[in-house]
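Working notes, structure below.
With one protein chain removed, the remaining protein chains of the complex are shown where they sit.
Labels A and B are assigned to the chains in the order they are written; within every chain, residues are numbered from 1.
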């Protein structure tokens, strides 16, 4: 921190289990990634190479090595996992994870329809070798899942070996835990938090109002995902009460 | 491609006449353009220097040379053409095209009002020396053109020498073939496609839902324009069925 200000909320330190910022790389060049890290590496806990972008991005090996050398885990978006699964190429996917030296992996069913038992088997299998982030919620805005079912699935995935469960929102912040308008399903969130520790959850929250909402509800050290690269610094200021939206949140008054 | 995945749709190879991605440079620095190319050059078919930005961007000669050296055609936005025409400086415009070593040029009437005969004369004149992209549709959201008239004009422009015709959408995706809400004029598109080969058309589609709509309608190798630089890689994943939106589009099931 550049200045001394009183009553700044304490942020968890790296490696964080709380207060995680999971940021989205949608196709950075090496130099762009390097510049991003030069500013924000302290505030980035995990990088997701969005959906299938890793398939088409050049110099992928070098980029993954760059993030790793900054001490930042990186993983392929869940849609890539699903693209291999639906083609019966799951074993190929594992080979690719090895080839690219990945230590984290996402298991999701945002596009494919598989039984939850099958999903749990993928989590079990992968968690033997990798840190698994599993995602709950559909990308299909018409598939609304009941709160009790969210909770059942999240619990089962954590028991099967997931490090954290991610609540789906898409890059646009308009699916899963959000309505198509971007509005938050507040009742759903409250029910989930009643049963599962927020530390085990990463809430996808790509829009500023969504980030603000979670920080007001759960404090500076809430885990947030699908953060656009240029929003990592702004998000950090929201976590610290240094943007208008949370200005009074952490002041003793 | 970094991995081997089954049932990935085949993309046309460069130089493409189908499956073109026409991307928008709104004022990149040389290094920014270079970094962009380092990631996306395989997926960029043409670069448009948006509207009049070329007038105010420093090191223009160097930037054009950079795109050319990557084998990527570059042209000035149609608004610059119109700015010269309305000032009776068309001959000056041709001199500028020579000076900057341009090989492609856009002819449009999105702001100015000229007879279609006059527009066709510009196309004829310029197509003797340059590859002409001509644009149909007004930037004025209140000017709604009837489908039969779109078709007449597009056909006449192709006959006059246009390499491709572009359907207007603006950078915001809210004019021409789109309603002010960004919604697609589906009936209009269907009528156009009934009369003109999609290979001859570049559909401006700056928004993701618009890109998805065209890819679902016409397949991976539809020509799309006004793509923001950071959306070129994401668009490529949509073309390949590696983003949720088109995940099932190209699978044999």
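Following the convention adopted for this analysis, a residue touches a chain if its C-beta (ideal position, glycine included) is under 8 Å from a C-beta of that chain, and two chains touch if they have at least 3 such contacts.
Remember, it's a predicted structure, so these values are computed and weren't measured experimentally.
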Contact with the hidden chain (one of B:54, B:105 or B:123): B:54
Candidate in contact with the missing chain, chosen from B:83, B:120 or B:215: B:83
Positions on chain B where the hidden chain makes contact: 26-32, 50-60, 79-80, 82-84, 86-87, 89, 92, 96, 110-112, 139, 170, 172
Absent chain, residues of chain A that touch it: 1-7, 31, 35-36, 38-40, 42-43, 208, 230, 232-234, 236-237, 240-244, 247-248, 251
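Simple rule for what comes next: only the chains that are shown with their structure count from here on.
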Rounded Å distance between chain A and chain B, as computed from the means of their C-alpha atoms: 34
